[in-house]
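This view holds just a subset of the chains, kept in their places.
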Amino acid sequence: QSGEVRVAVASNFYRPMQALANDFEQRSGHQVSLSAGSTGKLYAQIINGAPFDVFVAADQARPQALIEQDLATADSLMTVAIGQLALWSADAKLITGQQQLQPNSTIKRLAIANPKSAPYGAAAIAVMEQLGVAQYWLPRLVQGQNISHTYQYVSSGNATAGFVAVSQVYQQGRLIAGSAWLVPSSLHPALKQDAVLLQSATTNQAAQALIEYLRSNAAKTIIQSFGYRTQSQ
Amino acid sequence: MSGVDLTVVWLTLKLASVVTLLLLVIATPVAWWLSQTQSKLKPAVSAIFAIPLVLPPTVLGFYLLLLLGPNGPAGQLSAGLGLGTLPFSFAGIAIACAVHSLPFVVQPLQNAFEAIGKRPLEVAATLRASPWDTFWHVVVPMARPGFFTAIVMGFCHSIGEFGVVLMIGGNIPGETRVLSVEIYNHVEAMEYSQAHWLAGGMVAFSFVALLAIYIINHRANRRGTL
Amino acid sequence: MAIVAKFRVEREGFTLDMALNLPATGITALYGASGSGKTTCLRAIAGLERLPNSFFQIGTEVWQDESNGIFVPPHQRQIGYVFQEASLFPHLDVAANLQFGQKRIAAAERQVSESHIIELLGLKPLLKRSPAALSGGERQRVAIARALLTSPQLLLMDEPLSALDRALKQEILPYLERLHQELAIPVIYVSHAADEVTRLADHLVLIDGGEVKAAGPIKQVLLDHQHAELFNDGASSVIEGQISGHLEHYASELRFGRFALRLSQQDHPVGQQLRCRVFASDVSVCLTQPHDTSISNIFPAKVSSVGDGRRPGEKLVTLQLDQQQHLLAQLSSHSVERLQIHPGHHVWAQVKSVAVL
């Protein structure tokens, strides 16, 4: 019989999650309802009794913290996707590679996500440190609250370029607009996004089915099509 | 607009209406007390009722979440009374929203009440109207501009309410996902054209609605006092 | 029935300290200079001002007795109040203003006819107007009508007629008189206008600097030379009598003691008690009985005293008609000297005009 599963999903993963949910609903007959929010907010809501079954975070820390508090089941923990970082500009000619990150760049203002709350932001800082240009960029940064704000800063031209998620600027493996440099994942800690089944949903078969589904290859194909990498089993 | 969006619009209007009603019920006696009292507590009470303004909505939402959640004192009380907990329910966002908009409603009412002065109350008393009667038949009609402002501000602010609702409500479709949250969802999903449509529609609708009530109010004012 | 009041309050630069003992019938005038405390007193009676250590009783009802913690709030006192500044409700039209109080009393208690009052005060064309579209006098008339329509047990009026012209006053005054005669509503009436006061009031309270300087039946208070200065309207005396007949030439006769006074025609039936005021300045004196004069009211009198008038060169002469009745005459010192008017002399008092009260 068909059940219902309520998913709290980090905003950056909202689009792939919609596609995943559609596919899952067709396959299983279960109903999925999505609640998007920042990872930190969703976490705060869950520890205060939010009625969610599955939590798809933007990082690994929050699902881990839930498991430690016995609010999520440890055996359900999985890495759903691994984010990729891109230096992107709305200007089609601007970004030709990492050289635009060197001092005296044509980039006037560089947008990143808030490194404190968004993993993509922390990753961007790591990249700049790796390249030894962090000191140069620090006073030239603007921070979006999350990766979606960051994207908006760049796409509206307010920031010349910014570190965004590949998933935001690529579709079917092609850049949608502007110019970009795909940041090698070796330059920053992996942007692993974990999902977990919440303790309150251990008897919810639809929720368990969704966790199962997320591990499936079908799901991975969809996730990859949004510009994420997935973990090999 | 899709079927989902209509639910969202409906929920938004319902929220704004419920909150406005709630606000009037709470703010009217508070504002009246503040306007009439000689008590030394007046500044303290006034300050308390202005506090929700100072806190960022998300932060306010966060603390309301802590307070009303299953571990919070208010949450334990409401659970103990068999009411369950309020966050992530329509009642929850309505209450949170009301807390956040309270100052916008208390202030204009208080100003309107104070502007009436003592004389009309005295006249009403000499015409045998009890304080309660006077309140309804003299104070309320004479404070009409204040009520009008309070209602417009309370209603509009509830429609635009976002941070508190998102925090307390949890973006749950059909229950707590209101228009502002839906626009946020579209933006997050990079569905900008939908976001533009929704936001544009919201502005257009609000403008027409506001225009209508301002025109009605304008007429009523002309008919009424100078 | 009596009204007993004791009010005391200290304000910056003003102390009110009044003890009043008034009959709870008829019209009592509070008369005094600007700032003497009339409005404060009226507000205290209405309960609009709760003065500490005060007391107010009307008949058997105690409305305020602070020593026993009694204070009846204003809306439970069956009063009508006409404020010094007509205070209409700006959000209601004239008709709704009028009905405001009337609606709030039981139908059985309504003793004042709405249509009658509307007609009397000429409010018909104004009923649908907003108070902002009324002239000053029109506003005041609406306020009077509104207070009357609550059929009060006690009517408090703070200079209600001062914004009205004489013709309107002349119409409203008899109505107020009749009102209090027919309905026996006691009225406390603040006024600066001596003619209103003398016409209307049965009792007079002279107030000065927050204190009661004199109080009593108007005839008594007015006759006392001492108060002429306070009352400020020139000395006068009051004649009270009975209508004894209606004469040709639109005249009526008032009998008082063994005398008769010729008046302009009165509507009242024969036998009706009537009160007239005779200003000292309207009384002249002749040594011999005048015959071919247009003055109709001439009485033999005995000079009982000669006092100083308000201004130098003026004398106030008290003339005794009989045991009961005195008349005051204001004469120039010149005439007093020329005619040798001294106490004990017999003269003829000519009364040029009489104001029926």
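Just so it is clear, A, B and C label the chains in written order, and each chain counts residues from 1 on its own.
Assume a residue touches a chain if its C-beta (ideal position, glycine included) is under 8 Å from a C-beta of that chain, and two chains touch if they have at least 3 such contacts.
Treat the numbers as computed from the prediction; the structure is a model and nothing was measured.
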item	value
Composition of the entire complex, counting every copy that the file contains	A x1, B x2, C x2
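The criterion applied here is as follows: only the chains that are shown with their structure count from here on.
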item	value
Centre-most chain [mean C-alpha coordinates]	B
Inter-centroid spacing, chain C versus chain A (mean Cα positions, whole Å)	91
Whole-Å gap between the CA centroids of chain B and chain C	56
Approximate Å spacing (C-alpha centroids) for the pair chain A, chain B	35
Shared-contact residues (touching 2 or more other chains) in chain A	none
For the chain B and chain C complex, residues of the former touching the latter	119-120, 122-131, 133-134, 137-138, 141-142, 144, 224-226
Contact set on chain B toward chain A in their complex	58, 62, 65-66, 69-72, 75, 85, 87-88, 166-167, 170-173, 177, 184-185, 187-190
Touching residues on chain C, where the partner in the complex is chain B	46-48, 73-75, 78-81, 83, 87, 89-92, 100-101, 104-105, 130, 132, 146-147, 150
